[in-house]
Every structure is written in C-alpha cells, then in structure tokens.
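The chains shown are only part of the set, and none of them has been moved.
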Amino acid sequence: SGACTAGCCGLTEFVGTAIGHTIGLVIANVDHQIHEKMDIDAKYRSIGIVGGRTGAGPQIFAADEAVKATNSDILKIELPRDTEGGAGHGSLIIFGAEDVSDVRRAVEVCLKDLDRTFGDVYGNAAGHLEFQYTARASYALNKAFGAPIGKSFGITVGAPAAIGVVLADTAVKAATVDVVGYASPANGGTSYSNEVILQFSGDSGAVKQAIIAARDVGMQLLGTLDDGPLNSTTTPYII
Amino acid sequence: SGACTAGCCGLTEFVGTAIGHTIGLVIANVDHQIHEKMDIDAKYRSIGIVGGRTGAGPQIFAADEAVKATNSDILKIELPRDTEGGAGHGSLIIFGAEDVSDVRRAVEVCLKDLDRTFGDVYGNAAGHLEFQYTARASYALNKAFGAPIGKSFGITVGAPAAIGVVLADTAVKAATVDVVGYASPANGGTSYSNEVILQFSGDSGAVKQAIIAARDVGMQLLGTLDDGPLNSTTTPYII
C-alpha cells in the first residue's frame, strides 16, 4: 500500500485534511449495501465525507458554502460528542452527487473554508465560545439547524452550557432576530455536549449585532473560569 | 466592555465561580423568545444558572440546599457528558423566581455549598467515586433523582461503571434502604457516562451506613486500577 504522511495520501478516496483533526474523503461509487445501511438514496452514486474530532459549527457553516458553490447535496449531518476531552462536538457531514468530481469539489471547498469558520472559536482550559454568521443560509444550515433558506443566519455557542444560556439571552436582546432553535445538553439539540447553542435568523445587520453583543459577554464570562488567554483559533471573521 | 479576570467580573449577570469549572449566573428578565425555547413558565421572570464542566451530583445536592434556603424553584437539571475527558457528567441547573434577588441568592448558596459537596468525590487516573447524603431531600433531588421530599437520601457513584455496580449492591446489603433509581451508561439514567449511580432513601442512619460501606469498597476497587493516591477533592463530609 502507498505511504501516506500527515496531510498527504495517494489513495483516490483522500481529498485533504484541515484544522480540528478534520479529514475530507470521497467514495466514487458507494457499495449498494453501504448505501442501504447509511439510508442514502441510491441516486447519489458518489459521496463526499467531511469529519473532524473538534468542531461542528465550523464544518457545518463551511459545508453550507460548499453546497452553494457546487453541484452537490447535503445528505447527512451528525454530531458526535467529542472535541478530544473538550465540552463540544465533532462532526460527520456527507455530501452526495451523481458524479464524484462534484462531491470532491464540495469537500475541497468545505475544507478550505474551515480556516475562516474557526475564526470565531475561542477556547481556554475551562471551555469554549463559538460564533458563526452567514449572509444567506443554504441547505447545510437548513438541515443542521432549521435555518430558513436564503436568509441571514447566526449561532452563538457557550461552554460550559451555563455561559451559553446568557449568550442566548444577550443575543436576542441586542437586536431583532427570530430564534430558530435553542439546543441544550439534554434537550435533544446537542449530543449531550456541555453547550447551549442559539440559532437565529433576521436582517443581516441584526444577526451580526446579536452575535457581536453575545461574543463580548462570552469573552468576559469564560474569562472568569480561567486566567489563560482566550484567543481566536485562527482570525475572527465576524466584524 | 469591562474587564473580567478569573473568579471576578463586573457584568450584572455574573454571580461567581467555584470548583469543577463551575460558574453561577443570573438573568433578571429573561427574553420572551428564550423563555419559550427553554420551555420555562413565563411567571419565572428571573432565572439563576449554575453549570460546570465537572460534577453533577455535587451541584445537584448543593442546589437542593439552595432551594431549601431561598425563595426559588428548580426549573431544569441537565447532565452533559463531560468531566473534561473523565468518565462522568457536567451540569446545567436552572433556578426560577419572580425576583432576581431570589435566584441570585439561590446561585450564591449553591456555589458556596460546592466545597462541601465535592468532599466525597475521589478520583485517580482510572476513574472516580462519588457519595452524597442529605438528611432531608428537597425539590432539586426530587427532580434529578426522584428522591422522596423530606426523607433522607443518598447516592453512590462508581466509574468505570463496573465498579458502580458493586457499590450499588454493597450499599443495599449494608443497611435497610429503598432503592429509588439505578442509572447505568445506557439505561437512560445517565447521558452515556461511564458510571453506575444508585439512588436510595431511608432512615438517616441507614442511608449513611449504606454509603459508608460502599465508599469503603469503592476505594479498594478503584485503587486496583491505578497506583496513584485516591484523595477527597476537598474534605469528606459523610461521617
């Protein structure tokens, strides 16, 4: 078998790796037994797979850009309880298309966008904060969070979950937004992660304003649990 | 925004921090959309929030003292799968009242009591043990564990779960107690944590006797998996 090293592999299934111990893969011609057990329509001969140990929001918002930019559909979004001992989720996202070049392109776009979507993820030894924003939600955000297609959409995430409750309240008080969902550790919206996630849509400016207010409060609250720095994982993109 | 440092923050929502990466917060006037999505009765204008990365039993038994000592109700108790890579849960507890001063007081009492309720939590590199006791169970223990109101109540916890099974059997054989519940990794009583939790009520002396017998066995069994010390997180309180 061909040798593979970090970030590189000669297998045709391999597309690439990215932040969060995320890997991107494709299967050109999914075996019929796997199709059936995965509960995927047989018309999707090819699937693209993006999954990581750390992060669900970043991968889902990146996948949303990927479905907008390519001729592929979102088939599955699953959230394992992970983050390698942290308080949140990992991710498993399945794209589908008739042609492998389409899902390969979707996986490439998704992986490439992760550097941006990890920009408003902030962590210290006690927990993490995450904020995501899009001007126009598409099918990945609709599937994962019930986001109305074509509208501005954002999420606030706080861990431990107690902080996420205050972020949620702060966000909706800061601007006129419509709450689409509220996920807590045991209400079915999370996979028992220690997070509260608020999902909301509205005017572009309002969604951003809600996020920025919540982010400001979150940085202060998470900072009370640990003296360490609370830096962006990459570079903040919500400004 | 005002600067916050570990344990300290000028935000009106902030109450304090405690052991287990636990934070205490209040919202004086919960936004109506959040109220609805949290599925909380609108009469609770103010909520208090206590949540941590490590520990569910300690926070729940402390919350029980808080509802006894204050004019507040227990609205939600959720158990994320957490403990920062350990085998157990974190926690998210919501208090409700009409007046913010009441939930603030509940959160303060709860945080302050955590030093006591972490007293019979013992851990090493292989797992943990937890024992809790109250002379008189109130609404938090009733909501979380089905404890009969006003009666003595205790729990034994062993992780990995195999140890918890033997602790459960040891406890009920050591004294005449009524088993209220038995939570295992996948029976719905835990959030897939690697614990077995026994919940029981009875006469005060019997509940204590059951706990002390289980604690003695638990220390021996958990010690077989790791040579490290197996000390109390703070100071044992069940004597």
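Letters A and B mark the chains in the order given here, with residues in each chain numbered from 1 onward.
Throughout what follows, a residue touches a chain if its C-beta (ideal position, glycine included) is under 8 Å from a C-beta of that chain, and two chains touch if they have at least 3 such contacts.
Remember, predicted model here, so these are calculated numbers, not experimental data.
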Taking the full complex rather than the 2 chains in place, the copy count reaches 3
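As a convention for this text, only the chains that are shown with their structure count from here on.
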Expressed as a multiple of 5 degrees between 0 and 180, the CA superposition of chain A onto chain B rotates by 120
Expressed in whole Å, how far the mean CA point of chain A lies from that of chain B is 31
Touching chain B in the complex, chain A uses residues 81, 84-87, 126-127, 160-163, 165-166, 168-169, 172-173, 178-179, 181-182, 184-187, 190, 192-196, 198, 216-217, 219-221, 223-227
As the complex stands, chain B meets chain A at residues 1-11, 13-14, 17, 21-25, 27, 30-31, 33-34, 37-39, 47, 49-53, 76, 78-82, 84-85, 90, 92, 94, 191-192
